[in-house]
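Down below is the structure, laid out as structure tokens.
Heads up, one of the protein chains got dropped from this complex, but the rest are sitting where they should.
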Amino acid sequence: MMNKKHLIGEGFKHVFLMTLSLLCVFPFYWMIVGMTNSSADITMGKLTFGNKLAENVTNAFNYSNLWRAFGNSLLLAVIVTGIGLLICSIAGYAFVVFPSRGKEILFLALIASMMVPFAAKIIPMFRMFSKMGLLNNYLAIILPAIGSPFLIFFFKQNAYSFPKDTLEAARMDGLNEYQIFFKIFMPMMKSTYAAAGIFMFMASWNNYMWPLIALQSDTKFTLPLVVANLASGFTPDYGMTMVGIVLSTLPTIIVFFTLQKSFVEGMTGSVK
Amino acid sequence: MKGSTLEKKNSRIGWTMVIIASVLILAFSYIPMVQAFLLSLKTGKGNNLTFGGVANYVRMLNDTGFKTTIGNTLFYAVIQIPIMLLLALLVAVLLNSETLKLKGFYRTCIFLPCVTSPISYAILFKNIFATDGVVNHVLLSIGLINSPIAFILDPVWAKFVIIIALIWRYSGYYMIFFLSALQNTDKSVYEAAKIDGANFRQSFFKITMPILKPIIFLTSIMAVTNTLQLFDEVVNLTGGGPGNATRTISEYIYDLSFNYVPNYGYAAAVSYVVLVIIVLITIVQKKVTGDHDE
Partner (left out) sequence: MRKKVSRVAISMCAAASMVLSVVAPAMTVVAETTDEPVELTVWSWDKTMNGTTFEVADSLDDDVTVNFVEMSKADCLQKIHTVLASGVTDDLPDIVSISDLNAQGYLMSYPDAFLPMDDYINYDDFASYKKDMVSYDGVGYGVPYDTGVAALFYRTDYMEEIGVTDEDMQDLTWDEYLALGEKLKEKGHMLQTYNPNDIAEFQIMLQSTGKWFTDNDGNADFVNNDALKECYDVFKKLNESDFCQVVSDWTGFAGAINNGDVACVMRGSWITSTIMAGEDQSGKWKMAPIPKMSTEGATHYSNQGGSSWFVLKNSKNAEAAAKFLGKTFGGSVEMYDSLMKSNNIIGTYLPASDCEAVEAASDFFSGQQINKTLVEWEALIPSVNTGAFSAEAQSALLAVTPNILNGSDLDTELAAAEEQFNQTIQ
């Protein structure tokens, strides 16, 4: 009896999740299909594979230096994700482990900073980086990106579930505060780092408006800027645009695929 | 005595740990923000600026463009955010099950929409919701409607198409934050509850929800911030139309700065009003959800 009910419940779950998955995958499928069709076929809504793949790929890569842009984006994303995770997670951790009135106020100030529409900050930011002599320099992209209020917030909220007794035990064992963070907290919060890594990678990878303004020479342009050009002519060629779009979505999927495993593992490294 | 030196030392360590990220954020956000505020007190076109005091803020009171777009934006937030977060939470809890098969497959599929480029899914969404698109076909064939609906071109339906697109695109994204938080919880707590005879609903409300509370607070603030700054989806799907029916406040700020003959002062003033609105909503959220440390 209990088992039967359980099975029906499982069945419902699968039907629900499967429907959802199909709805989510369909546009992705369509994007892949689009890569193999002509622009006219895409605008007419064709849903089956065509034979234009080679042509579209050739056109896309002839049109722009997609690999260079891909490399630029990847370099930026790796640096931003790496440094960002480090400095934001340690900050989020400290907000919980060493709470104080001053830090509480600082934290609110950090959170408020993400609530100003970016369009209002563009011109002052441009002026600022010009004064620093950093226009057309990747530092102009990296510096504002690695300090992410959201990421600090995310680590802060997750640090609440870092057990107090683990912390005390580590202090008893004579570990200093940095060792506790690097040797205990970091390995234990693997799934938090995984989610944060996905977030940070995506934020950097899709960053559009600021790189558009801050970078001047097209050899430094990132992938989203170059892909946007593919579809911007008076006669957009959606076939080759799809090639660019697929190329620009693959890395995020790979990152997700790699990191999602740690969701399954969770707190297995828990030190008791 | 010993306690106080330890406290001092810990306080110093604490500040060292937050300092790098904080300085970066403060420098690159607050310097531009202060400049933007000063700009909001100036009026004029392009670089021909003169000091106008609160003139820009007064101007908003009579600006139908501002009122319409802020209204649309809040409408999106009110409908979309609760549905999206509930869906994300539900899926995360389902996928957190130990025994569920195909977990990885579902997880990847449901995450996929948020990596899809707006250019590509906008084309597709418009196809699906076209008068001769899939949705109309289905609705016609099951007899819900008698004639096709021009979803994208109808002021009311167009809003819902955007809301559907947002839910579709971001539920999987918020799901990962819930999922990762669920993974941080001790499995033994659930097992103990199970032994005590707790069913799914009980363990959800008694164990899962309290654990997720900080993350729910976080995601709701994030969602409000993102939705009130909504830009890409609307530009790509409806371009703000028909008329101004789907135009958002961010699109309006963009137009004021870059599409019209630029009025940077007014655009900055509108931005500050958006900031104030988000902050107010956040305070309410904090009261309602209750942050962990309250």
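Letters are used for the chains, namely A and B, taken in the order the chains are written, and counting of residues starts over at 1 for each.
Please note the rule applied: contacts are C-beta pairs under 8 Å (C-beta built on N, C-alpha and C of every residue); 3 or more make two chains touch, one makes a residue touch a chain.
Since this is a predicted model, take the numbers as computed values, not measurements.
K.L.:
Which residue from B:16, B:108, B:203 or B:289 sits in contact with the chain not drawn here?
P.N.:
B:16
K.L.:
Consider the whole complex, including the chain that is not shown, and state which of B:100, B:134 or B:153 touches that chain.
P.N.:
The single option touching the absent chain is B:153.
K.L.:
Just one of B:53, B:71 or B:243 touches the chain that is missing; which is it?
P.N.:
Of these options, the touching residue for the absent chain is B:243.
K.L.:
Among A:94, A:142, A:170 or A:202, which one is in touch with the chain left out?
P.N.:
The missing chain is touched by A:142.
K.L.:
Applying the definition given at the start, please give the residues of subunit A touching the unseen chain.
P.N.:
39-40, 42-45, 63-64, 75, 79, 82-83, 86-87, 122-123, 126-127, 130, 135-139, 142, 176-178, 182, 212-213, 216-218, 220, 225, 228-229, 231-236, 238
K.L.:
Residue-wise, where is subunit B in contact with the chain that is not depicted?
P.N.:
Spelled out for subunit B, the touching residues are 13, 16, 20, 45-48, 59, 62-65, 68, 123, 126, 130-131, 150, 152-153, 155, 238-239, 241-245, 255, 257-262, 264.
Keep in mind that, in the parts below, only the chains that are shown with their structure count from here on.
K.L.:
Which whole number of Å gives the spacing of the CA centres of subunit A and subunit B?
P.N.:
The computed centroid separation for subunit A versus subunit B comes out at 15 Å.
K.L.:
Could you pull out which subunit A residues touch subunit B in their complex?
P.N.:
10, 13-14, 16-18, 20-25, 27-28, 30-31, 34, 42-43, 45, 87-88, 90-91, 93-95, 97-100, 103, 106, 109-125, 127-128, 143-144, 146-150, 152-154, 157-158, 160-161, 177-178, 181, 189, 191-192, 194-196, 198-199, 202, 227-228, 231, 238, 241-242, 245, 248-249, 252-253, 256-257, 260, 262-267, 270
K.L.:
What residues of subunit B sit close enough to touch subunit A in their complex?
P.N.:
Touch list, subunit B to subunit A: 10-11, 13-15, 17-18, 20-26, 28-33, 35-36, 39, 91, 94-95, 97, 100-117, 119-121, 123-125, 127, 133, 168, 172, 176-177, 179-181, 183-187, 211, 214-215, 217-218, 221-222, 225, 228-229, 249-250, 253-254, 257-258, 264, 267-268, 271-272, 274-275, 278-279, 282, 292-293.
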